[in-house]
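Below is one structure, written out as structure tokens; comments come after it.
What you see is the complex with one protein chain gone and the rest in place.
Right, subunit A next:
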Amino acid sequence: MLSPVLHRHCHLFLVTGRSEDSRGLGSFQDMARSISMEAAGLTLPFLILTFLTISAASSTNQIQILNAERRIDLSSHIVKVFLTLKVENVMTAPASEIVLAFPPAQADHLALVKAQAAIGKKKKKSYVHLDVNPTELPDAPNGTKYFSISLLNPLSSGETATLEVLYILTHSLEPFPAEISQSESQLVYFRDSALILSPYHVKQQTTFLKTPSTKVESFTRVEPTKFAGRELKYGPYEDHPPYSFSPVIVHLENNSPFAVVEELLREVEISHWGNIQITEHYKLVHAGAQHKGVFSRVEYQSRPSFSGTSSFKHLLASLPPRVHSVYYRDDIGNISSSHLRSDYRKSELEIEPRYPLFGGWKATFVIGYGLPLEDFLFESPDGKRYLNFSFGCPLAETVVDKLTIKVGLLLLIICFHDAVVVLPEGSKDPSAAVPFPVEQRLETKYSYLDVVGRTVLVLEKKNAVPEHITPFQVYYTFKPIFMLAEPLMLASVFFLFFVACLAYLHNDLSIRK
């Protein structure tokens, strides 16, 4: 049976009925039957039901989830959830999409939802990427947010399919206590539901939580619950109607670096003379429990394992191979503590902020590097040029709250929070192809000797995680003749200057003869 805590926390979803329609009625009867079954002997006295409009009801009742397995990885501050769903179409009409539901609090912190379907059996198994789009269902209870997964082939009656969903939550671990001193380790709350929130009936489900250490202060019990090693298991639970919810709180130790880039501006500057210059402006913050009181260097130096365990002082950025002229600096000059290791596959830049970052401490810095143009700029069959570059923050294990990329012609800028792509002067009609929704706009920037200015394509994304490091393309047209404009301009200016000097020296301009 459930603990009283759960009763307090459970959300009630109101029931609204539209009984005129026969199908609606039918579905109502369906539900009523399931209610009676549950009520008849099984687990959930706080069962929640929703009646939806006819169409919604038809779509949500069409599917049932035979088996759901959820693995939540809490080992870093980025919560990764792997959800494996086995769905079945119980109605006659073919179903073309599956809907995932998220409570509003979680939906706000949702960085990414990806889905793939398994095709083939056992050894020949392969995965196909599926499109995931936010969607709305009418009468969503308590502001629930939905994402719909479009299936490759509509699911006909009685057919089953296995879907794998990965979604990533950021800022979902709440430090408690919110302030810790140097010698304490960091404890966090994780809130979720033991039951998967779903608009479908779920026959069987299990949830696993992977904790970063064996140290867990407390967790809500929803029997059967088991904690062993670094794994907390909720379930298996059988036969839960749509929108079942059973809040749980896990209070665990998590000393992984809570590195959050509040704002990241990546500027990608394309020069058709053979170089891409990337400048990344970071606003880094330790988003874990706030540091309070004294910072003692003696303790930090002499007892590193007990002192400031949640703090961090290194960050690793993975840069593309063949990177050159790397720099790492901030407002007051070069930061001398960084190491670059590079081989033909990738380059790794290990950077060390000026001081170790404790909870709430901030650091801002800039990383810049150049890349050979031929690795990233290509020509498409229709004569347009396109830049193929990776979106996202090169720092390992960081969340970016706002990323901007700016790409410019000669200057193309790209951002995770804010990406900017600056294209070369004279380039026209830029357009970007990014595999996930971003905000786009155009700007103009003036660089060395620019007359008309460079087109800058700005891409903005909120809440980016390392999984967003995927290639994106920027297409634009560019006439190579524009490359020569500036050198020619300079040459003619100097030529005119010397001619003027010659003229001055060879003519006597004095008034008196």
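We adopt the following convention: contacts are C-beta pairs under 8 Å (C-beta built on N, C-alpha and C of every residue); 3 or more make two chains touch, one makes a residue touch a chain; residues count from 1.
Quick note on the criterion: contacts and distances are computed from a predicted model.
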{"item": "Undepicted complex member, UniProt protein name, chosen from \"Glyceronephosphate O-acyltransferase 2\", \"N-alpha-acetyltransferase 25, NatB auxiliary subunit\", \"dolichyl-diphosphooligosaccharide--protein glycotransferase\" or \"Exoribonuclease phosphorolytic domain-containing protein\"", "value": "\"dolichyl-diphosphooligosaccharide--protein glycotransferase\""}
{"item": "Hidden partner chain, touching residue among A:Asn142, A:Ser296, A:Ser318 or A:Thr477", "value": "A:Ser296"}
{"item": "Contacting the left-out chain in the complete assembly, out of A:Phe82, A:Trp361, A:Phe436 or A:Tyr475", "value": "A:Trp361"}
{"item": "Absent-chain contact - pick from A:Asp139, A:Glu164, A:Asp330 or A:Glu397", "value": "A:Asp330"}
{"item": "Touch residues of subunit A, complete complex, unshown partner", "value": "179, 293-298, 302, 330-333, 335-337, 354-355, 360-364, 446-451"}
